[in-house]
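Heads up, one of the protein chains got dropped from this complex, but the rest are sitting where they should.
This part shows chain A:
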Amino acid sequence: MAATSAGRVLTLCRQFQNAFRISTTLSAQQSTVTLTKGRSYPHRLPSTLLSSSWSCNLDLAVQCRPLHTTISRRGLEEFFDIPENWGEATVKSGAPWTAKQLRTKSNEDLHKLWYVLLKEKNMLLTIEQESKRQGQQMPSPERLKKIDRSIRRLDTVVKERENALRLLQTGQERARPGDWRKDVFGRIYWYRFREHALPWYMNRRYKRKRFYTPAFVAPHLRLRLEKYLRAKTRKQKKESENQAVLKEKFPQMQAKSQ
C-alpha cells in the first residue's frame, strides 16, 4: 500500500498546475511587492500591506487637487502571454488542479487562486480572440479547457464547504430558497425564489403569475398521464425484448445489460 501510494504521490508531484507570479507596483509607497507561489503565501500576508497602501492613496487623493495624468499602462501586459511564448506554435502547460488537491487548501488560498485562474483565463481568451482576428491557430488551446476545469472544481469545493457549514448551522439543504409549485399545465416543479424589494402582495407582476391549474386543464392531465405510461411501457417492453435477443445470441455471459 505504502509503495503504490508513494508512487502515486510521485506521479502527482510530476503533474504541475498553473500559478502566476503576481507583481503589484504601488505608486504611493514606491515599493514592489512580489507574491511568488512558492515562498510568500500563505505564511506572509502582503494583502494587509496592500490595503494600507490603498487607504494611503485615497487620503493623498482627497488632500491634493485633482490632476490629469497620462493613462497608466501597468498591468495590461497581463492580458497577454509572457514574451518568451510570443510566436510559438505550442506552449506547454501542466495538469489542471484536481478537486482533491483543492480541498486541502485554505479559504484564503482558494480566494487567491480564483483570481489567478481568472486572470489566466482572460489572457487565454484574449489570445483566442486575437488568433481568430488574424485568422491563425491559437497556440495550445487545451490550456483554456484546463483552466475551465480548474475554475469549476474550485467552485465545487467552495460550494461543498458552504453547504456543509449551512447544513451544520441551520439544517437547510439548499442555499437558495424555493418551493414545490404547480404550474398552469398541472405539472409540479421546484420553483426557485427570487429576491424582491416589495412583498408579494404589493408586486403586481407576481400576482399575475398562476401557480394553480385552471379547471379546464384537468382532462388533459389524464391524457398526458396516459401518454407517459404508454411510452414507459413501450420502452420497458423494448428493453426486455432486447435482453431476450442478447441472451439468445450470447448465452455465456449476460453480466450487465446496457
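Going forward, contacts are C-beta pairs under 8 Å (C-beta built on N, C-alpha and C of every residue); 3 or more make two chains touch, one makes a residue touch a chain; residues count from 1.
Criterion: contacts and distances are computed from a predicted model.
Undergrad: Would you kindly match the missing chain to its UniProt protein name, picking from "Vacuolar-sorting protein SNF8", "Large ribosomal subunit protein uL24m", "General transcription and DNA repair factor IIH helicase subunit XPD" or "Multifunctional methyltransferase subunit TRM112-like protein"?
TA: Answer from the record: the omitted chain is "Large ribosomal subunit protein uL24m".
Undergrad: Among A:74, A:196, A:210 or A:232, which residue is in touch with the absent chain?
TA: Going through A:74, A:196, A:210 or A:232 one by one, A:196 is the residue touching the chain not shown.
Undergrad: In the full complex, which of A:74, A:132 or A:161 touches the chain missing from this view?
TA: Checking the options A:74, A:132 or A:161, the one contacting the hidden chain is A:161.
Undergrad: Of the residues A:74, A:111 or A:132, which one touches the chain left out of the display?
TA: If we include the chain that is not displayed, A:111 is the one touching it.
Undergrad: Hey, which chain A residues sit against the chain that's not shown?
TA: Given the touch definition above, chain A has residues 1, 3-4, 9, 11-21, 37-38, 42, 45, 47-48, 51, 82, 92-94, 97, 101, 103-111, 120, 142, 158, 161-162, 165, 168-169, 177, 193-200, 206, 245-246, 249-250, 253-258 touching the missing chain.
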